[in-house]
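What follows is a structure written as structure tokens; I'll ask about it next.
Every protein chain of the complex appears in place save one, which is left out.
Chain IDs A, B and C follow the sequence of writing; residue 1 opens each chain.
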Amino acid sequence: MVAVTLWGSLRALTDGQAEIEVEASNFKEVLTALEQRYPALAPQFERGVSMAIDGVIYKESWATPVRPDSEVVLMPLMVGG
Amino acid sequence: MSKTHVTTTINGTRTEFLCEANETLLTVLRDRLHLTGAKEGCGSGDCGACSVTLNGRLVASCLVLGVEAEGAEITTVEGMAEGGELHPLQQKFLDLAALQCGVCTPGILVAAKALLEKNPDPSEQEVRYWLAGNLCRCTGYDKIIKAVLAAAADLRGAA
Amino acid sequence: MALDEYEKRDFQVIGSRPVRPDGIDKVTGRALYGADAVLPGMLVGKVLRSPHPHARIRSIDTRAAAALNGVRAVVTGADFGEIRKGETRNVAENAMAFDHALYDGHAVAAVAATSEAVAREALKLIEVDYEVLPHVTEIAAAMAPGAPVVHAGFVEDSVPDGFSENVTARHEFGHGDLEAGFARADKVIARTLKTAATHQGYIEPNACLASMGPDGRGDLWCCTQGHYFVRQLCAEIMGIEESRLRVTASEIGGGFGGKTTVFVEPVALMLSKKAGAPVKLVMSRNEVFRASGPTVSSEIDVKIGMTRDGRITAAEAELRYQGGAFPNITVMFGAMAAFAAYDLGAVRTVGYNVLTNRPKQAAYRAPGAPMAIYAVESVVNELCEELGLDPLEVRLKNAARKGTKSSYGPTFNDIGLVATLEAAQAHPHYRAPLGPNQGRGLSCGFWFNFGGNTSVSLSVDMDGSVSVTEGNPDIGGSRASIAMMAAEELGIPFERVRAIVADTASLGHNDVTDGSRVTFAVGLATIKAARAAKKELCKRAAMMWGIDEEAVTWENGCAKPSGPNAGSFEPLPIEKIARKSPRTGGPIAGHHEVNAEGAGVSFGVHLCDVEVDPETGHTKILRYTIFQDAGKAIHPDYVEGQMQGGAVQGIGWALNEEYIYGKDGRLQNPGFLDYRIPVASDLPDIDTVILEIPNPGHPYGVRGVGETGIVPPLAAVSNAVSHAIGTRLYELPMSPPKILKAIREG
Partner (left out) sequence: MESGNMRYLAPKTVTEAAQLLADSDGIARVLAGGTDLLVQMKAETIAPDLLVDIKHIPGMREITAEAGGWRIGAAVPGAHISEHAGLKADWPGVVEAAALIGSTQVQGRASIVGNLCNASPAADSVPALVAADARVQITGPKGTRDCAVIEIPVGPGKTTLQRGEIVTAVLLPARTGIGADACLRFIPRTEMDIAVCSAAVNVTLDESGRCSAARVALGAVAPVVLLVEEAADILVGSRLDRATLERLQSVCSKAARPIDDKRGTAEFRREVVGVMARRAARLAAERATAKAGEKA
């Protein structure tokens, strides 16, 4: 299991949960597992999300591996500048 | 409407062109003579990107009419290098990284050359005030001022 | 893992200061920018703009204009009617109003004519029937109940009930128990701070030259930070496949985020399509200010609690940004960045995006961060003043470092904040004496930095020189840094590498030049492409020598046997291998395509001394020093240049730059005369100290450096002014009337 931290705005869509444990081994699987549990997250995922894995921000790379001890933080997709 | 025939000298070369009476010298240089080194950053004399000299005086070519060039001597950035030899200001701008996007660079070089011809040994403050009409948004001016001062020193050394 | 990219090594080329490859063209006037291109039969495009901040367009009569001799095409919003949804629709509607004019300067029609004079005459003949609607240009007014609705239909589900329809999104970040944190504080300060909208102020107005053929294939030349994105937007707007449109990025005369999207490009393409001829469309400076993409204005509530010994116990901020009549995510960046410099047990930020009748904002250097960090760094300094603490010591005490859980979520890896703070503390500037009416301020700054999609192709030419083809417009000297990285990796002199920016048909996709991503991401791809080429070079050398490929290594631009067992051969230089390449398998090249991840954040600290004239409120910047972590400075001159340029933009923001709207909703200062960017005589030298804390995500340790530099000046200048006059301002810009008023009201 991987513990995924959600950013503040998403917590309204997960019954206030800030951290959710899911079964996943990469970026994509984390999203799929979260979406299954909380379908309300789908529109936000569609708009785009980044994922910080052990402090490194991945914009969209779905195959990026996630280990059970990884720190996984969901973040909004960042573009512009 | 009829165009006016103008005979002038640009970078030492006798040049003729036809233009409307209300066309600016900048438009003539860029669109009629294809000397696009001078840039239009504002069209109102506030940015200096179109700087050229007119009879030895630094001017904003967006605030000069093409027809006023009749019989005049004009120099632009295209006339700074002689053959393949860069002017010391151009060389210092390269060596000291005094440009980034480069769109203000032609105007600043023309303006700086006019300064050094008038005052070969300017203080930093004099350079900064002389160039106050040449806006640069990339560099914060620091390296530009240093390059002008370094070129001035070189030119004095060579003289 | 991307984290393991970095390896320590001694550099030959990296860190030196060669002349940039585009330099000669730029000092001789040869470089071609957006407005410098011409095509045979080219027409001149001109745009008619709304004088009203908000109006319904009842009808547009273009018949007289179309009938004018010399007019070849007229377009209005009706020509752009079939765009589907999302951001592309917003971009299209911003480029040409559909049924409502949403701000002063919003395009409502355009013409293409044989000359500028005819085009101007034609614009006067277009009759627009406006129904003028109530407008709102300020944040508080737009959020108020009953405010005129600027642009309906954008409210996201994140916005709770009870807000005006102009509030389109709510973003929240943070962790920890705020209540408990504030309870532990010895001093809590809560303030509201405001910043005005500013413009990137690039000197080159937006410009393009469009040519659409009758077969639906087109070419577009424009000054942009991202020609692939331009292609994507324009192709979708024009209803054609991306491959049908080739976009070439001209030299770009400054962007700073403002040229990451399109304004006139779709209009020029549509005019060209209708006219059947190329159309050049160049914005005037007035149009640039009124109708390109300035940054947001902001109102920010900040509350911070601190113990007597300077430890921050809790921190909270609500940020309200307006960025014009279309939604944007800038406030989200602000909410993420606000407290990034601090190691906090309890922190929460909430951001609201607000629509107003102003132009659609575009990115501006570290978008959203400068105003947020200005607010935070002002309140931190005020706490230091109240508690009698040294502001630098307090920042060191609370600084984010490796292992800190950031205020926006992830835990920081190697970061350079503590190193920059210590460098500032050790610098003579920090201890230099100050005179009467003088003050010193400091502020931290931060930007995330991006990676992103990148393609690079590197070819070893037949004489052994090297061409690097990249797809990111060079806005700050990146061709130099990219060529340097290729030269370093190949072990050849910088002069033997030429980097060019390819058009969209000549290389795979590249994300926009944004987020300080190019030296990091394109550099990474270039190094990988060079490594691929090296591998091929070794293979060819092995073939020439008749030995095993694995027995060849690459060193200083030459193939060498990897050891005595491999055989005894003289090193084979790149040019010899290249010349023989037709006999060993054909051309030699390397390429790399990647969605680059692992961009490292960059922190900076600025020190600023000012002198304020107590009788006029005029502020003079006396001394300015920047400390910033670059990871690894590839070309230190241009790293310094990025820092200096960013700092001066921030100084302008702090002191004099602002969008001023009248009660009539019209922009009062659309020109460089009254939109006051710093001029050379306003400034002292801008000193720089580059720190190099390697980014683990890049082979050479590079971090983006372009954006962080604009963040600290806002609070550094404000803190310096406060120090000089003994009272604090809570609003930018600190123009002289405001400072004098603050002095008088003490």
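Methods note: contacts are C-beta pairs under 8 Å (C-beta built on N, C-alpha and C of every residue); 3 or more make two chains touch, one makes a residue touch a chain.
All figures in this text were calculated on a predicted structure; none of them were measured in a lab.
Within the full complex, the chain left out of the display is in contact with B, C. Screening B:L65, B:L89, B:L116 or B:C138 against the full complex identifies B:L65 as the residue touching the chain left out. Within the whole complex, the absent chain has one touching residue among C:A152, C:A432 or C:I660, and that is C:I660. Only one of the listed residues, C:E121, C:E251, C:E536 or C:E692, touches the absent chain: C:E121.
Residues of subunit B in contact with the chain left out of this view: 1, 4, 20-24, 27, 43-46, 48, 51, 54, 57-60, 62-65, 67-68, 70, 111, 114-115, 129-134. One chain is missing from the display, and on subunit C it is touched by residues 116-117, 120-121, 286, 615-618, 655-656, 660, 668-669, 672-674, 676, 678-679, 681-682, 735-737, 740-741.
Rule of thumb we're sticking to: only the chains that are shown with their structure count from here on.
Chain-to-chain contact here is organised linearly: an open path runs through the chains from one end to the other. Most remote from subunit B, judged by the distance between CA-atom centroids, is A.
Between subunit A and subunit B, the centres computed from C-alpha atoms are 55 Å apart.
Within the complex formed with subunit C, the subunit B residues making contact are 20, 30, 34-44, 46-47, 49, 76-78, 80-81, 86, 90, 93-97, 99-106, 109, 125, 127-129, 131-145. The touching residues of subunit C, counted against subunit B in their complex, run 17, 19-20, 22-33, 35-36, 38, 117, 200-205, 251-256, 282, 284-285, 475-477, 635, 637-638, 640-641, 644-649, 671-673, 677-683, 685-686. Only residues 5, 7-9, 11-12, 18, 43, 52, 54-61, 64, 71, 73-76, 78-81 of subunit A touch subunit C when the two sit together in their complex.
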